[in-house]
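Removed: one protein chain of the complex. Kept in place: all other protein chains.
Chain nomenclature is as follows: A, B, C, D, E, F and G, assigned in order of appearance, with residue numbering initiated at 1 for each chain independently.
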Amino acid sequence: MTPDQLREVLGAVAAGEVTPEAALTRLARFPVEELPFATVDHARGLVQGQQEIVLCEGKNADQIVGICGALAESSGTFLATRADEVVRERLTARFPRATANALARTVWLAPDPRPGPTGRGTVLVVTAGTADLPVAEEAAVVAEALGNHVERLTDVGVAGIHRLLRKSDALRQAAVVIVVAGMDGALPSVVGGLVKAPVIAVPTSVGYGASFGGLSALLAMLNSCASGVTVVNIDNGFGAAAAASRINHA
Amino acid sequence: MTPDQLREVLGAVAAGEVTPEAALTRLARFPVEELPFATVDHARGLVQGQQEIVLCEGKNADQIVGICGALAESSGTFLATRADEVVRERLTARFPRATANALARTVWLAPDPRPGPTGRGTVLVVTAGTADLPVAEEAAVVAEALGNHVERLTDVGVAGIHRLLRKSDALRQAAVVIVVAGMDGALPSVVGGLVKAPVIAVPTSVGYGASFGGLSALLAMLNSCASGVTVVNIDNGFGAAAAASRINHA
Amino acid sequence: MTPDQLREVLGAVAAGEVTPEAALTRLARFPVEELPFATVDHARGLVQGQQEIVLCEGKNADQIVGICGALAESSGTFLATRADEVVRERLTARFPRATANALARTVWLAPDPRPGPTGRGTVLVVTAGTADLPVAEEAAVVAEALGNHVERLTDVGVAGIHRLLRKSDALRQAAVVIVVAGMDGALPSVVGGLVKAPVIAVPTSVGYGASFGGLSALLAMLNSCASGVTVVNIDNGFGAAAAASRINHA
Amino acid sequence: MTPDQLREVLGAVAAGEVTPEAALTRLARFPVEELPFATVDHARGLVQGQQEIVLCEGKNADQIVGICGALAESSGTFLATRADEVVRERLTARFPRATANALARTVWLAPDPRPGPTGRGTVLVVTAGTADLPVAEEAAVVAEALGNHVERLTDVGVAGIHRLLRKSDALRQAAVVIVVAGMDGALPSVVGGLVKAPVIAVPTSVGYGASFGGLSALLAMLNSCASGVTVVNIDNGFGAAAAASRINHA
Amino acid sequence: MTPDQLREVLGAVAAGEVTPEAALTRLARFPVEELPFATVDHARGLVQGQQEIVLCEGKNADQIVGICGALAESSGTFLATRADEVVRERLTARFPRATANALARTVWLAPDPRPGPTGRGTVLVVTAGTADLPVAEEAAVVAEALGNHVERLTDVGVAGIHRLLRKSDALRQAAVVIVVAGMDGALPSVVGGLVKAPVIAVPTSVGYGASFGGLSALLAMLNSCASGVTVVNIDNGFGAAAAASRINHA
Amino acid sequence: MTPDQLREVLGAVAAGEVTPEAALTRLARFPVEELPFATVDHARGLVQGQQEIVLCEGKNADQIVGICGALAESSGTFLATRADEVVRERLTARFPRATANALARTVWLAPDPRPGPTGRGTVLVVTAGTADLPVAEEAAVVAEALGNHVERLTDVGVAGIHRLLRKSDALRQAAVVIVVAGMDGALPSVVGGLVKAPVIAVPTSVGYGASFGGLSALLAMLNSCASGVTVVNIDNGFGAAAAASRINHA
Amino acid sequence: MTPDQLREVLGAVAAGEVTPEAALTRLARFPVEELPFATVDHARGLVQGQQEIVLCEGKNADQIVGICGALAESSGTFLATRADEVVRERLTARFPRATANALARTVWLAPDPRPGPTGRGTVLVVTAGTADLPVAEEAAVVAEALGNHVERLTDVGVAGIHRLLRKSDALRQAAVVIVVAGMDGALPSVVGGLVKAPVIAVPTSVGYGASFGGLSALLAMLNSCASGVTVVNIDNGFGAAAAASRINHA
Partner (left out) sequence: MTPDQLREVLGAVAAGEVTPEAALTRLARFPVEELPFATVDHARGLVQGQQEIVLCEGKNADQIVGICGALAESSGTFLATRADEVVRERLTARFPRATANALARTVWLAPDPRPGPTGRGTVLVVTAGTADLPVAEEAAVVAEALGNHVERLTDVGVAGIHRLLRKSDALRQAAVVIVVAGMDGALPSVVGGLVKAPVIAVPTSVGYGASFGGLSALLAMLNSCASGVTVVNIDNGFGAAAAASRINHA
């Protein structure tokens, strides 16, 4: 419960508009909806500035449809990530206006009418290699759903550094840069040295052997020799986009 | 070499103002100064928007004084981090106008006159426990040196959650929040759920046993259930401040 | 062999009621039943205060049915955990009175008549997210089978802290609290700061990337900044319930 | 802020006893004292049932004396753990009534008069080997300070199992058993099989080579084949005692 | 090439029985048979005292049948381990006299006539739980194939210590004890304290969560507080039997 | 962009042959082809001396065929590694002249006419065991495609050291030795002590239990007691061949 | 308590020679001596065939002298390992007949008169490099104290394989071989392939970087491609000797 909410209720109680017990009940209930398997948080948009987004992994299809339905009813929009093929079909069947993205594994029910992008500038999603695309695309879709203008720069890993350097203009014009890379995780260090904007590094599980499921890229990014690089979890395109959107809307 | 630099030189060559070989030489030299043990990068301020900052760990005192001297001469300012007691004394003896901070282990030669803070708002440094203070203070000093207004919130770990909740106003007013925590690394998740601003999590090596030198806090932060939290290296107050400053000046 | 058992036998030998060799034989045999693939321990209820519970993982269906049959015959009850669909069907076909729980992956043959709950109070199972429910449900079923009154609190992770705080009454009324969480494993630290009761933390393998199969939550919980939190193995709802039941019956 | 606190304040506001703003201020201040380097939580005794205990590691001597002084003034008692020789001398010089324990590395200012033990029974601290004694003694001192009757069983590791079995009576009479062991961490599994009481396992960093600073014992304990064993952090005698005291006072 | 072999050839050359080049050729060829995908070592029985045993994992069925055929032809016997169902069928179809063991995943073509056991005494295979049986059975089959008398003791884990203690006679009569355990890996420490014979500990991948595929048991066994315990790789029943047979035949 | 490229363009601009803007455009485009999902680097052969090779893992079949097609069109040749059965069939159907190798999981479209081997000498691929053959074969195929003469030495692991020693001549005649081994990773240390040539060690994921997917062999090789051994990633036959070819063509 | 001990007591009780309570007391007391900080196990020699050996690490000098004194008094002999310089001086001052070994860090009070070696043959301690000597010497001293004839083979690592091969006779004549090696841990695999005797591998913490304190050698040894190799903890010369002595006396 935030001070503002408390302040408002205290005022109403002082004004005799509500009894203490009624105030207590209201506060206790707000702003949460209890499903049998989830406690949907309708206040998240107010408090955190972003709608709650549904991570499908670990939930079954019935649970996912239930949660998305509750969000759609209350707000007219939802975004589901890590949605496998079955879930994507269930959701698009139930919500025909929703769009599924197989590469990004997302289903988005955009608000109607869909608002234009907000935020101060462009979120640029830079990808080291083709195999990193699913994670990059998740980041791009989430960033768009959160109201950002998004551009993409693909397959510009550091082993052929000229592929990146020829795109210096695009890099320097972005408000926030998301860099998606597996294997040696070297790309964010180079990008971080070329731009003034905040750089969010996303390690991917791409690579074999001693990449240990993305650990090599994760550690490299945490140890980036470029200052101003921050890191999110392995394969966490969603988290990078959420952070980028906070930055772009700050 | 950036497109802009290339464009300018190509124009001069076309205009016959410089010969191709002279242009090549100029491009190759710019903007680097070679010391016997370091290649000082005077262009970093232009390219990355931030002065190069000297990490003292792994360098000996002579090297540090030499690099700081080169920076002081070219720009009138330097900031040294991870400076132990010997280095702090060497630097303040050599640069009497510089100020050392023992808790943060920094030495800062501020520009003269010292400019006021720039950036869109306040960088708030939130600390879970008293033992996390050295890392938090490094973040605060670096953020100030990079031109940000900084505020602090100390010892508000989640085991006594009311200590944090009573500071909701301060949290919500910050433009960027840096959260410094060791042990369970739980604080960024709670803070991330209370604010709209970007949250940068700094794991510390505080804790015993299975904290494994900060690994527990690092992993917890990378897995934060609050979206929009990004992470820097263990004990890396410097990196958090550099990222926060990029965000605050974006 | 315990001192009590030895005392009783020594008395019988001294009284001439049994010969030394007969005593030796009896002691050596008690209280174990040897199947070809298992040594069933019928004394566990006496010594440890809890019936032996059958972990199905790593055993084949024939072995499981055999062990459960031996327990059913000697005590009229058994509880099997980590029972996959095939095993659940085999057991319910063989023991029609047994009840299977697909979410918890358990099969329980309750005693007949089924006794009411014992123990000093309520075991409260608190869950951070929907994806943690299978582990939480295993804990709940086992705690019930061990004679505890159980209540549940679902999807109250720390990223929306008000979802938890509004349930403070339920938290403070529990005799033991089991907290089930994956990802950052932050929930037990917050809960541990809100209650006087013992808190048992169960890390789950929920999360992606650097959760490393639950390692992040495990380490966070072991490093909880709230005192009085103890931890069990990853996804070990059974172990948490067994410990909670010991506490509730102490 | 808990519902009870809120209920009380709402009642006072409704009764016109306090203005909304005054209520808000009071709630925001309660019950915390801000030192420059710490936010002392005087409510912890009320909420968690245990006084806040001061972990000295990572704090300097001045900070420790300051925090202990604030606690002594408000409650007449404090307990400091992980106090090295310098800190122990500083604290006993400043608080002559306090007692230092070099093996346990603690300083305790007991309440005056010192109350007798409360709780339902005995907390038994069982130690595998002589080298585990510092951790075991920390557990014993903390448990006593938290109002428990404590007994000790020393050097009864499983490689000479008869040393343990001859103490079966003491084991079975305890209300809670804390088992402290390094190396193979095998003792809690055996103890867990001999008693009905809750067993709290404390891995220690004792051992060489592949004990990896206590990791071997920690993992073994988390995987204990005896049900009802819970685990705390490596060398965390304090945490085991806090949990044991919660159990013993539940 | 061993000194003995060299000595023999040097003698023959000195005696003029063979030319230097012929000697060189003979030495270079002995005692290896080159298949396209393997270099079969027919001298292993002479040098190491044990026949080469075929590990099937990582080889395809054609390769396995080829290698086993080469061994069968030269020596009349082979033993294949980690043979999956397909491989077992291929081998028993090709060598009708061979016997497959599904639990142990072995196929053994015993010498004809099959010799009685050699070695100084009994190899006792002790198993902690039912789920450890496949590894234990692999050890038992290999030890028998290597000419040892083998006995088994099943499901005597330390959580019910009396199940083990009642078998003290069997334990003390063994010449070598192989102890197979997963989870906490505690059993070898207890067994090592009860016998004078060498104890070989085999960690298994049985367990969940933080057993990390047998790592917990492996580390516990390497840190056994009982002296005289040695360890082999996780799930390596074969290796334990080979070592036990060397000891039993020393 | 390299100095040579820049020098050439500057000369053309000075000569008035191209306008600055045209020069800029040309430089920015060279030598990269943008597909929707990849940025194909046609300059790699010039800069690195080796054609770009397509790693199929993480790419779908359409992407792979597209990239290989672009390479085939521009250079008449491609090499794809880690190609599963589906990809191999797609590629050989589309490029009938290409040859697939199922053991090595490669598809190679050789130049037509196929040039003879270049380089200073032989690349010798030494394999410890039969299960290491897929990795060794990948190395051999890639080395041949890169223009090297390749020979093989199979199943000469150190447990039967005479199998290796009898091949000393072949070892000493190689220009570069690639040693492929799993399990204990001991073979490169022995080979490194027998030859003067550079030795490239390739750890494989062959082994069970504590081989941890090749980690044991990787660490052993990095710690080789023979000097002059360098290491590539686990199972990375491709990388070893690329390095060997650089050495052989240096 | 073993069956034999129980049988004897039961007989005495049946014969009326002792009362049940007296028997119970005697059994409970046997054969342990309780010091304030240790439970000395005088029965270990009987049960395990080896005297208890005192590991000094983690114990202070007073505790060590106390425990050694209790052993000296009851048996006339003790052996202390991991004794630093202070402890060695304390023990040799207190027990003038004891001999200290600085390289092995041991103090041994031999029985008087000192018995000749027992056991079936020679324990051969093979060392890979000079830096491994402290661990090897600990193994040698312990093996001698446990009644074995010991020989040494030093600095015969696999990078110069001929150093080892020229000692084949010594290797093949040993009853047990202890192989001590750090870095790549390759030596036991080669030795295991040259002898029929049991091989005990001791990894050492010798090496830099990715040896990770002996982990590389430990993993390599656990994955040895030579069958019949067992492993003890890192730097655990004592454990290897204890195991070797069990084997040599079996």
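Going forward, contacts are C-beta pairs under 8 Å (C-beta built on N, C-alpha and C of every residue); 3 or more make two chains touch, one makes a residue touch a chain.
These figures come from a predicted structure and were not determined experimentally.
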| item | value |
| --- | --- |
| Among the chains presented, those that the missing one touches | A, B, E, F, G |
| Of A:A139, A:M221 or A:A250, the residue in touch with the unshown chain | A:M221 |
| Given A:V123, A:L194 or A:A243, the one touching the chain that is not displayed | A:L194 |
| Footprint left on subunit E by the chain that the document does not show | 1, 3, 6-7, 9-11, 13-14, 16, 19-20, 23-24, 27-28 |
| Residues in subunit B touching the chain absent from view | 1, 27-32, 36-39, 41, 43-44, 47, 55, 57-59, 63, 67, 82, 203, 205, 213-215, 218, 233-236 |
| On subunit A, residues whose C-beta touches the chain left out of the figure | 128-129, 157-161, 165, 182-186, 189-190, 192-194, 207, 209-212, 215-217, 219-227 |
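Quick note on the criterion: only the chains that are shown with their structure count from here on.
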| item | value |
| --- | --- |
| Chains contacting each of subunit B and subunit E, listed by label | C, D, F |
| Each chain counted as touching subunit C and subunit E at once | D, G |
| Same or different residue numbers at the subunit E/subunit F copy interface, by half rule | different |
| Inter-centroid spacing, subunit D versus subunit A (mean Cα positions, whole Å) | 40 |
| For subunit D paired with subunit G, centre-to-centre distance based on mean C-alpha positions, whole Å | 37 |
| Computed distance of Cα centres, subunit B from subunit A, in Å | 25 |
| Per-residue multi-chain contacts in subunit F, two or more chains | 1, 27-28, 129, 160, 165, 207, 209-211, 215 |
| Listing of all chain pairs that touch each other, if any do | A-B, A-C, A-D, A-F, B-C, B-D, B-F, C-D, C-E, C-G, D-E, D-G, E-F, E-G, F-G |
